[in-house]
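A short write-up of the structure that comes next.
A protein chain is absent from this complex, but the other protein chains hold their places.
Labels run A, B and C following the written order; every chain starts at residue 1.
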């Protein structure tokens, strides 16, 4: 159990002073994201995202299972966001920390609850066999804003994923291997993108995509999940300083432009991958 | 010599790639055999939990995370393998009452995962500057249905084989540190695999030396 | 550049790279008055290497050591370090210096202090101190004054400014005044008046006289970037400073 690295008062004061003057250590503007790197794995559904020094790996896999009784004709999506001691040294394997619960809840809302993936399309034989899609998130390095990086990784992995093709004759289901029939992508309605804000001095100063040092001194944070059509899927403001309505509206404008920019980055990476194949 | 699906001869290893210091931890490294890739991070010697504290040496804590699914008994066994293999090699007596935490994460799974994890751990420990009296290299092989020994098998080559072997050797005396052999095999087959993997291990040690040399050249800006 | 014993001098023993890995046996001709530095150890009869890095030796003094780099600091006596106060006790402060155990800074380890005039440090403040006791079985101890001269020699609390985190080797290079980095810092000093405190534990404290945030970030960036540059890149960096 290694204590989270605490910075000194001098560093905290300096960063706060910098934010007040609109200056950040890595010379970013207050509404800018860090450099995003998306690399897709040799196998389908594997995406490794770097957001500055924050690094997240998402792996999508599928299997055939029985559906839930109350939704016999719908597939399932499960998300595993266990924090790894690689990125969070002070985490105890087994006992989920408070941060882990917050992160997994936001990602759950962003990817599952927002109906981004069409689950009806995952049904094979009603209340017999459905596809169960599993997204495993692995946090490799944490330099702030793990939520946005994880969301980009999950969405790009789901978009990159292909499941084996199947033919159904009555009860009989045959699953074709990748060599026989080329695999089928998931049907994605829209791409929810998380944009995280950090607030300082009772909401007077706002910063997008905070680094770990900025996260340590923020007084409040908010994560907006929205898609490229300017629709808000989820909004999480868990405690922290109360914010005026204008700040939230102002943040939503910034969030829409950022979400559009990120979606373009994901699309560019996907197209590059397609042309490489 | 029946060549394999990816045109390799039976005793060639897939292309090895090693990168170090890629994470913000004290030491980190990624090791890959072709499409099998494992990232390992080392943190320490650092603060230890009171209940794990040992008075005369460092506590070695290992966490192994699979690529898919939640960690199960298979990963717990890999943790036990990594800890027992490296406990004999790390000079933990130099840092009493501390903890050296090794976290190994599978990035791509195309066979020989435990061998890649052991090699990644060696490189991560070197990157973290943890004192060791020797280093460890590991390699796997299978004996196929027609009694052919295939070195460094891919996931596909590991299905319906007669037996599957993983060996880990140390560098100086290249003696055996870890071995797991499963399936049905005779003594000669076992010792054949032992020799082939021993030779392959020294090739991996050369790759490790090359990686360290390249990194040092970069750091000291001396073109070799 | 011949090295003398007392100054911590990096000996530029030619450019031929003698890379060693843990476990490599080192064959040493002269066994008499052999001095083994960091990274090497004696087993039964032979010397083996326990860290990866470059093997260096001074044949005059038959002193051998391995020059390696790492991020995790291992306390060594006499090292100046930058610590963060994490606990304020009656008799001592506890500092986090980035090593396995936190360092103890006794209240009396300040120049001309007595029971009454206590130094005021609170949790989270930065302290520049020298390691007085370092041993693997005990918690390290630091002090902010030189017991002989009872002067603070620059040690004590560091007020505002910022901290650069870097590898241990970079700090060693700066402290040993390698020419390129010296000239870089001098050049930087001409533009902005800076004072620096170099901690051997991979932390460098930087504060500009003008306390201007923009310039401090500029200097922070220059020093951080110089870590991975080689000598001629650094001179390029120096020329680029003029504009």
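FYI, a residue touches a chain if its C-beta (ideal position, glycine included) is under 8 Å from a C-beta of that chain, and two chains touch if they have at least 3 such contacts.
One rule holds for everything that comes next: contacts and distances are computed from a predicted model.
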| item | value |
| --- | --- |
| From "DNA replication complex GINS protein PSF2", "Ekc/keops complex subunit cgi121", "Ribosomal RNA-processing protein 43" or "Exoribonuclease phosphorolytic domain-containing protein", the hidden chain's UniProt protein name | "Ribosomal RNA-processing protein 43" |
| Hidden partner chain, touching residue among B:85, B:98, B:121 or B:144 | B:85 |
| Hidden-chain contact residue, picked from the options B:52, B:180 or B:206 | B:180 |
| Positions on chain B contacted by the hidden chain, ascending | 73-74, 76-77, 79-81, 84-85, 87-88, 163-164, 170, 173, 175-187, 190-191, 194 |
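Definition applied: only the chains that are shown with their structure count from here on.
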| item | value |
| --- | --- |
| Winner on C-beta contact pairs when A-B is weighed against A-C | A-B |
| Chain whose Cα centroid lies at the greatest distance from that of chain C | A |
| Interchain centroid distance [CA atoms averaged], chain A/chain B, Å | 31 |
| Between chain A and chain C, centroid-to-centroid distance (C-alpha), Å | 40 |
| Sequence positions of chain B contacting 2 or more other chains | 46-47, 99 |
| For the chain C and chain B complex, residues of the former touching the latter | 15, 17, 19, 21-25, 41, 43, 48, 50-54, 68-72, 74, 100-101, 136-137, 169, 228, 230-231 |
| Interface residues, chain B side, partner chain A - complex | 23-25, 35, 39, 41, 43, 46-47, 49, 63, 65, 67-71, 99, 101, 103, 105, 107-108 |
| For the chain B and chain C complex, residues of the former touching the latter | 26-27, 44-48, 91, 94-99, 126, 128-129, 131-135, 170-172, 205, 208-209, 212-213, 216-217, 219-222, 224 |
